[in-house]
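All protein chains of the complex are present and in place, except for one that has been dropped.
For reference, chains read A, B and C in written order, and residue numbers begin at 1 within each chain.
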Amino acid sequence: MSHNSFGHLFRVTTFGESHGPAIGAVVDGCPPRLTFRRDDVQAALDRRRPGQSRFTTQRREPDEVEILSGVLEAEDGLLTTTGTPIGLLIRNVDQRSKDYSNIAQSYRPGHADVTYDMKYGVRDYRGGGRSSARETAMRVAAGAIARLVLPNVTIRAALVAMGEIEIDRSRWDWAEVDRNPFFCPDPVAAKEMEAYLDGIRKSGSSVGAVLEVEADGAPAGLGAPIYGKLDGDLAAALMSINAVKGVEIGAGFAAARLTGEDNADEMRAGNDGKPVFLSNKAGGVLGGISTGQAIVARFAVKPTSSILTPRRSIDASGADVDVSTKGRHDPCVGIRAAPVGEAMVACVLADHVLRHRGQTGG
Amino acid sequence: MSHNSFGHLFRVTTFGESHGPAIGAVVDGCPPRLTFRRDDVQAALDRRRPGQSRFTTQRREPDEVEILSGVLEAEDGLLTTTGTPIGLLIRNVDQRSKDYSNIAQSYRPGHADVTYDMKYGVRDYRGGGRSSARETAMRVAAGAIARLVLPNVTIRAALVAMGEIEIDRSRWDWAEVDRNPFFCPDPVAAKEMEAYLDGIRKSGSSVGAVLEVEADGAPAGLGAPIYGKLDGDLAAALMSINAVKGVEIGAGFAAARLTGEDNADEMRAGNDGKPVFLSNKAGGVLGGISTGQAIVARFAVKPTSSILTPRRSIDASGADVDVSTKGRHDPCVGIRAAPVGEAMVACVLADHVLRHRGQTGG
Amino acid sequence: MSHNSFGHLFRVTTFGESHGPAIGAVVDGCPPRLTFRRDDVQAALDRRRPGQSRFTTQRREPDEVEILSGVLEAEDGLLTTTGTPIGLLIRNVDQRSKDYSNIAQSYRPGHADVTYDMKYGVRDYRGGGRSSARETAMRVAAGAIARLVLPNVTIRAALVAMGEIEIDRSRWDWAEVDRNPFFCPDPVAAKEMEAYLDGIRKSGSSVGAVLEVEADGAPAGLGAPIYGKLDGDLAAALMSINAVKGVEIGAGFAAARLTGEDNADEMRAGNDGKPVFLSNKAGGVLGGISTGQAIVARFAVKPTSSILTPRRSIDASGADVDVSTKGRHDPCVGIRAAPVGEAMVACVLADHVLRHRGQTGG
Partner (left out) sequence: MSHNSFGHLFRVTTFGESHGPAIGAVVDGCPPRLTFRRDDVQAALDRRRPGQSRFTTQRREPDEVEILSGVLEAEDGLLTTTGTPIGLLIRNVDQRSKDYSNIAQSYRPGHADVTYDMKYGVRDYRGGGRSSARETAMRVAAGAIARLVLPNVTIRAALVAMGEIEIDRSRWDWAEVDRNPFFCPDPVAAKEMEAYLDGIRKSGSSVGAVLEVEADGAPAGLGAPIYGKLDGDLAAALMSINAVKGVEIGAGFAAARLTGEDNADEMRAGNDGKPVFLSNKAGGVLGGISTGQAIVARFAVKPTSSILTPRRSIDASGADVDVSTKGRHDPCVGIRAAPVGEAMVACVLADHVLRHRGQTGG
């Protein structure tokens, strides 16, 4: 049991705070003899990196990852996993020097400030400490390793709603995701979001978002009934991302409104005798086990609690105060959750591939 | 790691199939010197038991629980936990004798039939085997033990939507939950549901539902940042229930549409210097840690896949077939998920109470 | 984490007390499509069963095992594992009715009585409760399942010392193990032990023993460096058996007296290019990973603390008392540890076979 580890056979442990010297991760259980380059991990990190548009925090972190163990390096830089734990480290660079004495004593409404103090009686108040979204960089790095275990699986995330703006699914274009700063697959909605988020940003406010992750090409048979359900682990993985308040698989909450006739995905035999599903309400998971269809999960990210408008709160002495958070922050922290969501799904699938192979040999 | 265990310090392991001789559970890690009676567990089971109205499967299972270990029994029947594992057993009684050869070879659309065969190459096809909702009886029994660890916490669940019918929250009355067969807190909606579900039932169809669980009185400080988040564990717990496709905490998916101003729960100092929250969008969890407010979670249950209308499918030989499921089944399996949801929340909270005490002494 | 589970991918959870209604186990993670018969498990239990000679406790337990889940039964009784948890149950039959009020209040020196009360503030004092060797029946049952995962591995245990009597290894004959009531591989030593243990038994005393377990045919590559060492898990498994106070692998403690020249097992290439080891000081494990040689472990069992001679002790009120244990007990509890040791080694190896396959596909 660990409060800071995720997964079983493919197991990720992270450490580090927003304003400490470094953040890091240990990826344990990775199969041996997988090859990759440091740039593969760095490229994944670069997608998540803040400060790439005016819509994310202006903190400048190069997020240069160091790979400390678990690989053999060839002369040309090709890395081969050895099966031993892969240590990953990123130095924090842009911890802006400032006086935290005010934040240290008062609690931002909607923020973990207050619960950390309630639980531990102490916390690293600098930049949110452990509760900072900075930790998600290590998830992305670990996710890049997880993808090595899934060579035939394509895992992609997109932002499907920002505040009141929802995408039109008929315009979905995966190529569009890389063309706008929102990971939005709908070019029309992306334009609307740009104007909308500029308004939010300028007013010092923030807004939530819904993200969708799709894993295409995952084999059938991953997961297990009851407490090892693939969707149970996906739910835990996505809910563990900062600010996430809801997770659904396939039709999700909409399935509650359907009849059995409308919800069940019918099948016909494919040329190989295996089932061809005629729809995917299940989101690729039946009874906790993958069907071989695309695995589809969505998660809701709440608006960040760091806003300019003063809110009523208390301080550590128990006195009423008004709190207003100045300085750099993400107006929609959900944007950068796209690569993080992908990484978490990759970690869950890598774990289940190894678990499935362990039990069944398959 | 276990595919059939849940929790860490308060740890539940279940076994058993729908049509095998028995189902059972082991509750490990329960604190010593807690007292209860066998009837406390039985009463919880009786709330979940099928066959109590025309709206649940007509399978007649008395679900009489036997407590095999982990307790000392006084002459008056009072049981005291000893700290050793509590073994729980329920004999299956009403496994209706019938020929399963047809179901054994063809797959119900929307059912785990096909994925079990894909994963294991074999399955217990009788009554759904391990994927049957029958397993949830053991969760309810374990939940009754978990509640002993939470003497000051009230955990209640209610059905808040059935198919197209949603409750009106202004009519919410917890007492109403026990007065209708749907665990519905809104008497008006309950009446509508009765007529609606009669229609569904008579046509051999099925429908989904949304359930809400509330835990009132849980202490602040439960949970942990990152991968030990209380809401992450709640999500995993609720998603592990059969047929659940979505989970949300507090405002949940609706939070994605809010601004930071609207989403953050403001605070004022209470008489004891502790925060009094002025709203509960967070559902009682901030940064993965409980705030001391009511913990609120919702989950969506899909319609059961056992329906009368023939659906296109294939059989184990890879041939196209049409499948229609005759015989007893639940027209809305979500109804009986209310006690199950309560039990899972109780297990998660009991686990986190012990984990919190372990790390902090609190 | 569980106090009453063992293993990771092949995971055994047990419950039950000496004088409760039943003892049981859940074997989780077993691969699907393995076939066996109930008699295979029963035969393993029969080897451990007490009351088969005058040298074990006269408690009469048929130890009839019921297989409650996780298998499909064919008409001829052949069982096929389905990959779901296997529930195993044995009813206690011969809980001799007696007044335990004396034992309930005073502590047997050398027994867990006192530490249970120190830890839990309550215990099931009837027959030792959870600390009774009765629990080991479930290990043996689980071990019979574990052997299904290891079709080419022969796991055998023998008693190599009883009190002052050690076997002569030059007389080692595995066939002899089944010909005497001590699992002793040396017929001459077995004769000596018979006379020796009769004396111990008649005087109401008890004596310790050393057991050796050998697993022949286990593949190379099982285990992992550092905390997943195969010998680390073997040590934990064997030390978890009641009354065990020492564990060693291969040359064990004797290796401390050797030089590097004498300790290292030299190799020569076999016909298949794989190493042929010229000795086995390592006991089949190097750097935590199996070499493909026979895996050899030994463990020391202390004498049972239930003896007739009065010993100085205290009671629960803190008063000095003298304690003498009358009634049936094992004069050398180490005898029946042979099948238990085999079972634990089988469980560890089955777990590591699945773990190795999970990580490496091998």
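Here is the rule we use: a residue touches a chain if its C-beta (ideal position, glycine included) is under 8 Å from a C-beta of that chain, and two chains touch if they have at least 3 such contacts.
The shown structure was predicted, so the numbers you read here are calculated from the model rather than taken from an experiment.
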> Touched by the hidden chain, which of the shown chains?
Replying inline: A, B, C
>> For the chain left out of this view, which of A:124, A:176 or A:212 touches it?
In response: A:124
> Which one touches the absent chain: C:44, C:286, C:338 or C:353?
Replying inline: C:286
>> For a quick check of understanding: of C:34, C:104, C:148 or C:314, which residue touches the chain that isn't displayed?
In response: C:314
>> On chain A, where is the contact patch with the chain that was removed from view?
In response: 1-5, 8-9, 11, 13-17, 20-24, 26, 28-29, 32-33, 66, 68-70, 72, 80, 82-87, 89, 119-124, 129-130
> What chain C residues would touch the chain not displayed?
Replying inline: 1-6, 8-9, 14, 107-112, 114-116, 118-121, 130-131, 135, 161, 163-164, 200, 205-210, 220-229, 231-236, 238-240, 242, 245-261, 263-269, 272-275, 278, 281-283, 285-292, 300-307, 309, 311-314, 317-320, 334, 355-356, 360, 362
>> On chain B, where is the contact patch with the chain that was removed from view?
In response: 1, 8-9, 29-32, 83-84, 224-225, 354-355, 357-361
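The definition used in the following text is that only the chains that are shown with their structure count from here on.
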> How big is the gap, in whole Å, between where the Cα atoms of chain B centre and where those of chain C centre?
Replying inline: 38
> Counting in whole Å, what is the centre-to-centre distance of chain A and chain C, each centre being its mean C-alpha position?
Replying inline: 45
> Multi-chain contacts in chain B: which residues touch at least two other chains?
Replying inline: 1-5, 8-9, 14, 119-121, 130
